[in-house]
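Of the protein chains in this complex, all but one are displayed in their positions.
Showing chain A:
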Amino acid sequence: MTDITSFQFQSVDKNVSKMDVARLRLIWAIALFSLGFMVLIGRTLELGLADPVGAVRKTVATKSGRTVIAPVQMARADIVDRNGEILATNLETSSLAVDATMIKDPKGLARKLAEIIPDVPLATFEKRLSSGKKFVWLKRKLSPAQKWKVNALGEVGLKFEREEERIYPHGRLAAHVLGYVDVDGNGLAGLEHYFDDEMKAGSSQVDIGDRTLRTSLDIRVQFALADELSAAMRAHSAVGGAGLVMDVKSGEVIAMVSLPDYDPNDIRGISKEALFNRATKGVYELGSTFKTFTFAAALDEGVVTLNDGYDATKPLRISRFLIQDDHPKARYLSVPEIFTYSSNIGTAQMALDLGTERQQEFLNNIGLLQPAPIEITEVGAPMYPTNWRKVSTMTISYGHGIAVSPLQLATGISAMVNGGRLIPATLIHQTDGVREGKQVIKPSTSRQIRQLLRMVVKKGTGSKASAIGYRVGGKTGTAEKAAAGGYNEKLLISSFVGAFPMDDPQYVVFALLDEPKGIKETHGFRGGGWTAAPVVKNVILRASPILGIAPKEEDEGLYRQIAMKIHDDKKR
């Protein structure tokens, strides 16, 4: 009995000791698991207290040191003018889409939506709501009021997607420079098209510092130019107009207008005519303004001096062409007189003395034979004869038989007056204000051209451009419009290119009217001197205070010598 008991006790003892080992090791397991859970809890709290990566809104420090919430990053860069005035920006809007699988009553819902959004036909709504697709656009870019009303319908299948709408606060102003975007925000014209990749989100092109595109435009000058040009266009019932204001030292385009224009905020149904950029894409035979280049080339090459002259007593016959003057003096004319009175006969003879080759080379040098390099894609290629004969040389000398864009002309004239440096036009703001350019004529020639241009306004065909105190110089241009098989003398392209102040030119102002009609105020005249020159004058009067140019007394000494070469027949 005792044996059995003792055996049992031993067995139990043995068993207990084995269980004790198990228990001891189980305590280890418990400790390990506790440790494991502690680590997980610690790590969870660490992550919970960490700053979220890619937080929706970050704060930034302003220049004054305050911490503010960073502005929402918009998809497309803003466009501003040279003073920072916003020309194009984005507004947040909502677009309406539908999960058509969740719509139970497409017809009823379509009727309700058509009431809220009247510009989409009821049938379109019905078709899209019953399409059975998971995602269909119903209407892009709703107004806040429309969004509110759609929300009030309480239909769960309708969803709003956040979108951005491109807004041009100045509407039509500078439309041809800025261009426009499609509904998905792709630039389709103007700067929007040219800089499309750079302006889209994520890219940080050098051209667009600080996510804004700073243009060379001054929107105030732009308004003055557009206002004056459209007033003249209305007064003369012209079919179109173009205008430019350019900084002669930097090539910056301060204002560029093409009429008729359009509102880039709403491009639906805009005519091709309105979208057409006459200032850069349109090429025109610009007439007498071209004489400036002929004179510059001839003077620079030493073919003539200001003391020479040509006989302009009778029209010039060359093969089947007859070259005659619009303002015939029918006498021997000095070189300054030929320019001032815009004599075709004199200029053509001068061009013959210059020679075809040198004329071609000169025009090529000042960029009139290639499309203008500028930051928009609507650029027209110039037209000129492939077979440049003697007669071409003569007509081209006074601006017929060659068609260039107003931008090319203004760039060329800038080079003529700024001391002879050809600076390509640009629409981008230049911080230093002066750009280097190729020397195309001698500075002394440029000085002579300035004197000649000033004389045109003081004594000749450009007197209507005389903005008192601003020492305007310029040249008129009147050309008959090319028509099938020749020229239509009833339809004119009238233009005036001016520069001011002539003692130290800062800006070139160009105005062009397409098919202006004569009116009582101009005694029925419709040439550049009567129609375009007043536009340039008014623009100069309005823009000078903005551009910081003060009127002042003119130093008559600058022009005494040249004035003596010009004889006014009426006074005699």
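A few comments on the model shown:
The working rule: a contact is a pair of C-beta atoms (placed from the backbone, for glycine too) under 8 Å apart; a residue touches a chain by one contact, two chains touch by 3 or more; residues count from 1.
Keep in mind that, in the parts below, contacts and distances are computed from a predicted model.
Taking the options "NAD(P) transhydrogenase subunit beta", "Probable peptidoglycan glycosyltransferase FtsW", "Electron transfer flavoprotein alpha subunit apoprotein" or "Elongation factor 4" in turn, only "Probable peptidoglycan glycosyltransferase FtsW" matches the UniProt protein name of the chain that is not displayed. For the options A:Ile41, A:Val434 or A:Ala483, the residue in contact with the chain missing from this view is A:Ile41.
In the full complex, chain A touches the hidden chain at residues 12, 15, 18-19, 21-23, 25-27, 29-30, 33-34, 36-37, 39-41, 43-45, 47-54.
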